[in-house]
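Right, one structure below, let's go through it.
Rest of the complex left out; these chains stay put.
Note that the chains take the letters A, B and C in the order they are written out, and that residue 1 is the start of every chain.
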Amino acid sequence: MKPIEYADAAPEVKAVYDDIKEKRGVPDVNNFWKFIAQHPPTLARTWDSIKDVMAPGALDPLVKELLYVAVSVTNNCGYCVASHTAAARRAGMTDEMFGELIAVVGMANETNRLAVGYRVPVDRAFE
Amino acid sequence: MKPIEYADAAPEVKAVYDDIKEKRGVPDVNNFWKFIAQHPPTLARTWDSIKDVMAPGALDPLVKELLYVAVSVTNNCGYCVASHTAAARRAGMTDEMFGELIAVVGMANETNRLAVGYRVPVDRAFE
Amino acid sequence: MKPIEYADAAPEVKAVYDDIKEKRGVPDVNNFWKFIAQHPPTLARTWDSIKDVMAPGALDPLVKELLYVAVSVTNNCGYCVASHTAAARRAGMTDEMFGELIAVVGMANETNRLAVGYRVPVDRAFE
C-alpha cells in the first residue's frame, strides 16, 4: 500500500486534506491521512469524527491529547504513540507532564492486572 | 481467594490499611486492597507507588484519574473501570467530562487500528 | 449456547471426554470442554494440542501452568484465570508462589508500557 499524495488525490480526498491543513495550520497532512485515503469514505468519516471528538469541550484539548497517548501506549501502537506525543507537545505537554503521564499509564496497566489476577469483585459502592 | 478484612490482618497489612484510610479519608479500604493483601509485599509496594504516581504534580489529580479510566477501559478491566470512574467523579469529573472521555477513548482505539491495518510508517517529523 | 453434557454427546465427543477424564483423573470435564464441544473438530484438535504442549518436557508442568495464568491475566480472561489458577494449585502452586506470580505479571505489564511510551529502541546486544 502507498500513501495518496495531494497531487494524486481525487477531489473528495483533496477536500478533506484541505480542511485538515486549514484547521490545523499545517502545510501537509500526516501519513495517517495519506494511507487511510485509500478508502475515501473512511478518510472523510474519520476526519469528521476526530474534529467532533477532539474539539474543546468539558475537557480541554491538551487533556484529550494526553488521553489519546494513554490509549495508544496501552495498545502498543507505535505510529500512534509517536504522532500523538507530538500532538500533545504542540498542545502544551511539557517533559514533566509526559513523565507523569507515562508513569500513570504504567501503574494503571500494572494494577489492572492485579485486579484481574486476584479476581477482585466490584465493591457495592461502585455498582 | 478471600479478602483480608482489617480485623484479621497482620500488623504490616493493618499499617497499610491505616495509611490508605487516613490519606483518602475513608472508613474502610476497597476490595482491591483487601485482595492484594494476600501478598503483603505487593500491597505495600503498590500503595507506595500509587501514592507517588497519583500525587498532584505537573498533572492534576483529576487528569490522572481520567488517564486511569482511559487505560482501564482499553484493557477492559471491569473492576478498574468501576473503581476509577468513581474516583474520577470524586475528583471532580462531571457527566459531560465522562462523555467526552469515553468518546476520546473510543476514537483512539479506532484510529489505532486504522494505523495498524494500513501499516502507516512514522512520519519523519515524529521521529 | 449450552454445554454438551456427556449423556447427550455424540460418540466422537464422548471419546474426547473419556480421554480427558482418564488423563486427568477427574469424574467430569470442565465447562470449557463442554462448550467448545459444540464444534467437535475444535474440541478434538484443542485437546490434542493441550496434551502435547502441557506435557512435561524441558519445562515442568507447574511452570507451564504458571505461564498459562500469566497469559490469562494479561488477556483479562476471567474463566481462564479461574480455571488455570485452580490447575496451577493442583500442580503445586503455593499461596506465596501465586503472590509472586501476580507481582511479576503486574510489573511486566507496567514496564511493557514504559518501553512503549518512551519508544525505547532495541539495544544492539539484543538483536
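Operating definition for what follows: a residue touches a chain if its C-beta (ideal position, glycine included) is under 8 Å from a C-beta of that chain, and two chains touch if they have at least 3 such contacts.
This structure is a prediction, so every number in the text was calculated from the model and none was measured.
Colleague: What is the copy count for the full homomeric complex in this file, when 3 chains appear in place?
Modeller: If we count every copy in the full complex rather than just the 3 shown, we get 6.
Methods note: only the chains that are shown with their structure count from here on.
Colleague: Out of every possible chain pairing, name the one holding the most C-beta contact pairs.
Modeller: A-B
Colleague: Starting from the mean Cα coordinates of subunit B and subunit C, work out the distance between those two points in Å.
Modeller: Chain centroid spacing, subunit B to subunit C, equals 27 Å.
Colleague: In whole angstrom, what separates the CA-based centres of subunit A and subunit C?
Modeller: Spacing between the chain centres: roughly 34 Å.
Colleague: Tell me, which residues of subunit C touch at least two other chains?
Modeller: 76, 102, 106
Colleague: In the complex of these two chains, what residues of subunit A are touching subunit B?
Modeller: Those in contact with subunit B are residues 1, 30-32, 35-36, 38, 42, 46, 49-50, 53-54, 57-59, 63-64, 66-68, 70-72, 74-75, 77-80, 82-86, 94, 96-97, 99-101, 103-105, 107-112, 114-116, 118-123, 125-127.
Colleague: Given the complex with subunit B, which residues does subunit C contribute to the contact?
Modeller: Residues of subunit C touching subunit B: 76, 95-96, 98-100, 102-103, 106.
Colleague: Could you list, by residue number, the parts of subunit A that touch subunit C in their complex?
Modeller: Answer in residue numbers: 69, 73-74, 76, 78, 81-82, 101-102, 105-107, 109-114, 116-119.
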